[in-house]
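Below: one structure in structure tokens.
Only one protein chain is missing; all other protein chains are in place.
Letters A and B mark the chains in the order given here, with residues in each chain numbered from 1 onward.
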Amino acid sequence: MAAAVGDRARPVEPGRWRGRLLTGALMLPATLWYLVLLVAPIAIVLVFSFGNRTRIGGYSPGFSFDNYANAIRSPDPFLTSLFLSVVGTALCLLVGLPLAYFIATRATKRKALLIVLLVIPFWTSFLIRTYAWLLILGPEGLAGFIKDLTGSTSFRILGTEPGVLIGLLYGYLPLMIFPLYVTLERMDRALVEASKDLGAGRWATFRQVTLPIALPGLITGSILVFIPMMGEYVIPQLLGYGQVYTVGNLLYSRFLEARNWPSGSALAMILIVIMLAVVTVYVWLTNRGRTVRNVSVV
Amino acid sequence: MASPAVPIPASRSVGGRARAGVDRYGRLVETWLRGHTLLVYLFLYLPIVVVVVFSFNGTQRRVTNWDGFSLRWYQVVLADKAIQGYLLNSVIVGTATAVISTIFGTMAALGLQRTPRWFRAPFDALTYVSIIIPELVIALASLVFFASTIGPEGVVTNLTGVKLGFGFHTIVSALALFNISLVMLLVRARMSGMDRTHVEASYDLYGTPWRTFWQITFPQLLPAIIAGFLLSFTFAFDDYLITTFVNGQGTSTMPLFVFGQIRRGVTPATNAVAAIMLLVTLSVLLLGQFLTRRRGATGRDTSVAGMIAEQGA
Partner (left out) sequence: MAEDLDTLLRRMAQSRVHRRGFLKGSGLAGLSAMIAACSPGASASPSSAPSTASSTAPSTGASPSEAASPSPSAVAVTETEGKLFMYNWSDYVDPDNIEKFKKDFKVDTFTYDVYDSNEELLTKLQGGASGQWDIGAPTAEFVEAMVAGGFIEKIDWMKLPNAALIDPQFQNFYKDDKADLNNYHLPKDWGTTGIAIRSKDVTEDVKTWKDFFDLAPKYSGKIVIVNSPGDVFVAPLKALGYSLNSVDPKELGEARELLRGLAPHVLALDSNTYDAKLATEEAVMGLVWTGGIDDLKEKPETADTKYIIPEDGTLFWMDTWVIFKNPPHPNSAYAFLNFIHDPEVQAKETVTNRYATANTEAMKLVPQELLNNPTVFVPPDVLASGKLEGAQDVSTDPLRVEIWEEFSSSIGH
């Protein structure tokens, strides 16, 4: 009669076949999206990459590896993109982590407000925001101010890599902050308290309690920032004055200026393969030594 | 989640003296954290201030050419139905993409844990590829794909006779790709380390799967879901490349309008639109804050903001 609660079978937990149905239903939309709107377009890009271009540009059927052979004339755009992405991601992390930590742990009542305030600036249009940066960092703004201060005649922020980095930091900060925030926010404050009670200093607590908990968010954030930064070309073009020439500029030039879809496609495929390898290695490295329990929460 | 039931007097606990010593830096760290936060928000809003100031630019044409204070561009925006149409289209695209991406992305994050390994590895790879692929490439490839399937001479059109063509559906579908992955990654990061104890407890107490999800799992995931929704909306609302390539007749958005102005010179019209939007959203936010605080004072706060606040308390 008064058996223990756990003794009885759990009549309402989904059975095995219903479980499979549930899994299928959950995964169906995203899988469909990937197949139709990712795999199919990439197949098109792949086919293009082996083709020829017509006189007026575009694509005409063919099969040759020429486009791959001629895809990379110089490593410089790649190196520039790599530099910008690595430094840019690091900057986003340095600037974003304390902010995410503050909102997650200190801003008890105003969390929602602070979070929404983070994205509102990005509901203004990208181009006019960038024009604003041109003014702020240009000869009538910060650069002019520093020029007067130091007496230099040729000091410039815009048209240099630091100028581009400021623009990248600005544009990508939310992408770093949000993953960090959602992981830090789950942190049980009791752990931090306990750590301090046991004599660990603030830094040690941060390193051994906070950081491991934030790690999934850190990995997600760095991937979400680093990867798109590699393909970025508008910010380098506008804030870098075209002097900072990236892989994105190269893609744009091949596809739209030269209208050489096969050449652009080959370059894109090479880029995708390299980046996929980089991400795979990164994720594998950061997952080593972590016990990642794949446990279903439904 | 709550602090210890019994406060531990500092002087008597193990390492209490060490704790007292460590907290000497406490003040400094707290001040630094606050200062850093403030600086970042200033950094984020500095260009916005410039944008709003230039919305009052009395120039005839180019926004970079300051020509005195004037409300003319507000007049232009409020009278121009075309611009209002572009803004409305942006809102439609942003909202639709955000809703779709949030729902499907969350579903996928929940389901992924349950899938067998042979499925999970390629799926993960595709998730990363959807983020890796440069926007220009996916924009053009999606255009070709749509044209050859649902375009006027596409395969599907010829087979079924239904002319879907280009429009909001193509824009939202193409934008949702990246954003589904985004939401999925956010929710997965949130879920990482979560275990089934609460879920099991709920089943032990005869909760149905549906109720278990809504009362146990969903509240825990909520910050990630909201974060995903906000980011998806932002990316879709202000997207240029994909939108311009797969849009249809009548679905031009604000970003297309402002980039299309480059040839003749970008006017402060977009600044005026941005300023008006800022006014509206900030007012709504502050109003929401005000209402929430009032409700929180009277009792249990079941609003979203309240729940989020509760999570971290």
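Worth pointing out:
The definition used in the following text is that contacts are C-beta pairs under 8 Å (C-beta built on N, C-alpha and C of every residue); 3 or more make two chains touch, one makes a residue touch a chain.
The structure displayed is predicted, hence computed values, not measured ones.
Here one chain is not drawn; of B:51, B:126 or B:140, the residue touching it is B:140. Note on the undisplayed chain: of the listed residues B:48, B:171, B:242 or B:266, the one touching it is B:266. Listed by residue number, the positions of chain B touching the unshown chain are 59-62, 64-65, 80, 82, 140, 143-144, 146-148, 151-154, 165-166, 244-245, 247-252, 256-267.
On the side of chain A, the interface with the absent chain consists of residues 48, 52-61, 73-74, 76-77, 131, 134, 138-140, 154, 159, 237-238, 241-243, 245, 249-250, 253, 255-261, using the contact rule stated above.
One rule holds for everything that comes next: only the chains that are shown with their structure count from here on.
Computed from the mean C-alpha positions, the centre of chain A lies at a distance of 14 Å from the centre of chain B.
Those residues of chain A lying in contact with chain B across their complex are 5-6, 10-14, 19, 22-27, 29-31, 33-34, 37-42, 44-45, 95, 98-99, 101-106, 108-113, 115-129, 131-136, 170, 173-175, 178-179, 181-183, 185-186, 188-190, 193, 196-199, 201-202, 213, 216-217, 219-220, 223-224, 227-228, 231, 248, 251-252, 255-256, 261, 264-265, 268, 271-272, 275-276, 279-280, 292-298.
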